[in-house]
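One chain of protein is taken out of this complex; the other chains stay put.
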Amino acid sequence: MQIGMIGLGRMGANIVRRLMKNGGHQAVVYDKSDKVVAAVVGEGAAGASDLEDFVSKLEKPRTVWIMLPAGAITESTIDTIARLLDRDDVVIDGGNTFWQDDIRRARTLREKGIHYVDVGTSGGVWGFERGYCMMIGGDKAVVDRLDPIFAAMAPGRGDIPRTPSRDGRDPRVEQGYLHAGPVGAGHFVKMVHNGIEYGLMQAYAEGFDILKNANIDALPDDHRFKLDLADIAEVWRRGSVIPSWLLDLTASALARSETLEAYSGFVADSGEGRWTINAAIDEAVPAEVLTAALFARFRSRRQHTFAEKILSAMREGFGGHKESGEGDSSTKGRAAS
Amino acid sequence: MQIGMIGLGRMGANIVRRLMKNGGHQAVVYDKSDKVVAAVVGEGAAGASDLEDFVSKLEKPRTVWIMLPAGAITESTIDTIARLLDRDDVVIDGGNTFWQDDIRRARTLREKGIHYVDVGTSGGVWGFERGYCMMIGGDKAVVDRLDPIFAAMAPGRGDIPRTPSRDGRDPRVEQGYLHAGPVGAGHFVKMVHNGIEYGLMQAYAEGFDILKNANIDALPDDHRFKLDLADIAEVWRRGSVIPSWLLDLTASALARSETLEAYSGFVADSGEGRWTINAAIDEAVPAEVLTAALFARFRSRRQHTFAEKILSAMREGFGGHKESGEGDSSTKGRAAS
Amino acid sequence: MQIGMIGLGRMGANIVRRLMKNGGHQAVVYDKSDKVVAAVVGEGAAGASDLEDFVSKLEKPRTVWIMLPAGAITESTIDTIARLLDRDDVVIDGGNTFWQDDIRRARTLREKGIHYVDVGTSGGVWGFERGYCMMIGGDKAVVDRLDPIFAAMAPGRGDIPRTPSRDGRDPRVEQGYLHAGPVGAGHFVKMVHNGIEYGLMQAYAEGFDILKNANIDALPDDHRFKLDLADIAEVWRRGSVIPSWLLDLTASALARSETLEAYSGFVADSGEGRWTINAAIDEAVPAEVLTAALFARFRSRRQHTFAEKILSAMREGFGGHKESGEGDSSTKGRAAS
Partner (left out) sequence: MQIGMIGLGRMGANIVRRLMKNGGHQAVVYDKSDKVVAAVVGEGAAGASDLEDFVSKLEKPRTVWIMLPAGAITESTIDTIARLLDRDDVVIDGGNTFWQDDIRRARTLREKGIHYVDVGTSGGVWGFERGYCMMIGGDKAVVDRLDPIFAAMAPGRGDIPRTPSRDGRDPRVEQGYLHAGPVGAGHFVKMVHNGIEYGLMQAYAEGFDILKNANIDALPDDHRFKLDLADIAEVWRRGSVIPSWLLDLTASALARSETLEAYSGFVADSGEGRWTINAAIDEAVPAEVLTAALFARFRSRRQHTFAEKILSAMREGFGGHKESGEGDSSTKGRAAS
């Protein structure tokens, strides 16, 4: 089957590679950078010089996969490409788009007879090798039409043990892709996946922080431990209750350097963690852990919050407390209040 | 009535002053600094050169108020003074002592016939003028004996409106002091007071942070506001649902300088916020807000947590994400994850 | 000055009463219930039988205050009234409207030359007596025109102590009303006010919960206290760091009944707490306490969350743990995991 790919970043290029290698599919590729187009053309794809050229090289009904940063670029690319496409063509947004944008766009494209499919695509830099976990939203007939694409991208069953009691359920799910529901459902499920991801990461992170600080001076001497974090991460991978891929990655990082001195601790967040909390609020679902994980990232990017200055101002107001110097260790910061 | 005061810091000296001025009480005072002793002696107290001298100047049964930083100093001072006191003397710990230490100490002193009373004392630097709110733990007979002291220290009814439905209740409470229960109860109630204090402070602080950041570039132009925080704090003092003394102090600080540039945002915590959470855990009471307020202070004292480095290491592991530079604004820190 | 009031619920009727009594203003009133219209007419207002009648009784330029539940009713009422109004008339939304709705509506009304003003109005059932704290968004000229209304509604300076360092600042703020900025700013500031309100309330609530549970069987005998919550609330009103109006209300409720048996603990939330968190997320401001307070309300309205069932299912999966019965006390729920 033939697919057109717009956007050859980390994800887009590897998806094309996997489709060609794994499924014997053909790809037409476009990127604003000629250089990256040339690279993927060198591996067997057909290149396009602009979007008109791109569309002209696709057989009808066309399949266009857009793999660009969520937001304005994706939006304007879909606007442009929609003007070039015909009835029954399909636009797939495989990026981290906000699911309500999917619903709005699909409504617009539907007026022109163009199908829209949203694919939440997980797998990061390992996808080419491991395959991509895909959460798909769209009309059943269209998603079924695209099945060869999804099947080639998916990790397949591999040696992951089968879950009992799944007889009679959709077998595609065990290959690693899921038709989650109508347009928007794919990105909705991917959004919650990322929300959970933040929570899991923060749980491990706090745990290792507690282990790391088990040796601080402020603790009584007989209650201090100097622990080997790399060995702890490793041993937990083996027979404990908490093994996971995220723990594997942590064990690797700690084995390379237990102090993680290569990292400053400035942690970005994508929109998906934020939208997860918005969804929880809309549904009146308490989501303390997922929210705390998001806020920890917000906080990591500020030297101090204004909130903290308010606290200091209040403390001086009622108690005459002067701020300790920044150089103080955390526990020296204890004082009567 | 005569009282002996050990410790003439911010709180101790003002308590002595208020007792002398408000209740016509006599005070014998001791501090390791001769200079501060001399200052209070100059205002009418009798000074002591050491603890033996101090004890010798007190009439039996003696009343010794200890107003020192909670922890080792208070502990060793009580040990020392206990050796000098006699049956039926009273030791009062008016500091921010951990309530379980009170219970332990009282048990030891009781063997010698010495009484122990714990007084959680709130009022900060304003206590001399406003009076002190006191939460008292100890045997009823002993607390009753000390009533003239507490009555003179307390703010009294003033012009604070009376709470309806209090007929038949202990009238001392409306004067601003409470016999909360047996030894330890005073500091337990004061501990929870401080735990609440942290939560209230953080609630205001977060609110003002949201107001402050309502004008950041990352927001859409038509959704930005440049707000006057000093005026907002002021207007909330008048007829809203959230007036409080803490808001008064915030309004004052913001009126002086809306940017609070005098403060860095490095926020200390005393033990009481911590013990409050420990108590919540012992009781299996969910205390999300009080805990979040404490953790915000912990976080304020670190440039980065180790947890944040773990997050960065994981993100690089699964997604190849490089950390943005520290110079980035918070919202530039958004990226695909 | 003349004002038209649509909506004579708890807030609307009292605002009209205060305007007539305090400022000598005239009011034309409308409500879908003839009975409540008749009641307010009996106190001196002019009644209207429908919106056409309402508009016809107002002098140009008209001032229409809408005091309805935020959402669909307010929206449709504004749509209807806008068709009846003329250039230079003013529509005031005094309800708890989402500030982005204000911005959208003002844009629409501006095309017809109609002004829009959003007023976040705090004061609850006490407003008639205490006055209303108002946070106002709109064009300066329009807000200035309405000043006699706001001045009459506001609490005025009263005996609330003045904040130092406010010389040269807008004196209206000390009367209890603030022109916060352009359209939307009023409800934005009111939204954050309510967000803070939730946080403050939850801080007190958790504190009292810890006090209440200080006597549970699961604690060691010598670490248990039976505390008088009504007296504790009362004493904290007097000289402590945490007095506030919310504490006054708590002290009253506890004095009436220390067990609060009249309440089940099912706690509603308005939109404003939710929007505050949405705003914090948009601004990347960590707002742990305000969020925890909101989530505690969500949780209070469910017997169990689905999340909790997931936890139980996992625990059975890895540890064979059976759920304890609902009848168990909280601490009996401890078990190996």
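Think of it as A, B and C in the order they're written, each chain with its own count starting at 1.
Going forward, a residue touches a chain if its C-beta (ideal position, glycine included) is under 8 Å from a C-beta of that chain, and two chains touch if they have at least 3 such contacts.
Everything numeric here is computed off the predicted structure, so don't read it as measured data.
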Chains still shown that are in contact with the chain withheld from the display: A, B, C
Residue of A:N14, A:N96, A:Q175 or A:S312 touching the missing chain in the full complex: A:Q175
Full-complex contact with the absent chain, from A:T108, A:S244 or A:Q303: A:S244
Chain C, residues in touch with the chain not shown (by the definition above): 10, 69-70, 95-96, 124-126, 194, 197, 201-202, 204-206, 208-209, 212-213, 245-246, 249-250, 252-254, 260, 262-273, 288, 292, 296-321, 323-326, 328, 330, 333-337
Contact set of chain B toward the excluded chain (per top definition): 241, 269, 274, 277-278, 281-282, 284-288, 291-292, 294-296, 298-299, 301, 305, 307, 318
Residues from chain A at the interface with the omitted partner, ascending: 100, 103, 122-124, 127, 130-135, 154-155, 157-158, 160-161, 163-166, 169-170, 173-178, 180-182, 184-185, 188-189, 192-200, 202-204, 206-207, 209-211, 213-214, 216, 218-219, 222-223, 225-228, 230-232, 234-248, 251-252, 255-256, 276, 279-280, 282-290, 292-293, 295-296, 330-331, 333
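Convention: only the chains that are shown with their structure count from here on.
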Topology of the chain contact graph, where touching chains are joined (line, ring, star, complete, other): complete
Middle chain, criterion being Cα centroid separation: C
Geometric centre distance via CA averages, chain C-chain B, whole Å: 30
Separation of chain A from chain B, taking each centre as the mean of its C-alpha atoms, in whole Å: 44
Sites on chain A at which at least two other chains make contact: 269, 288, 292, 296, 298-299, 301, 305, 307, 318-319
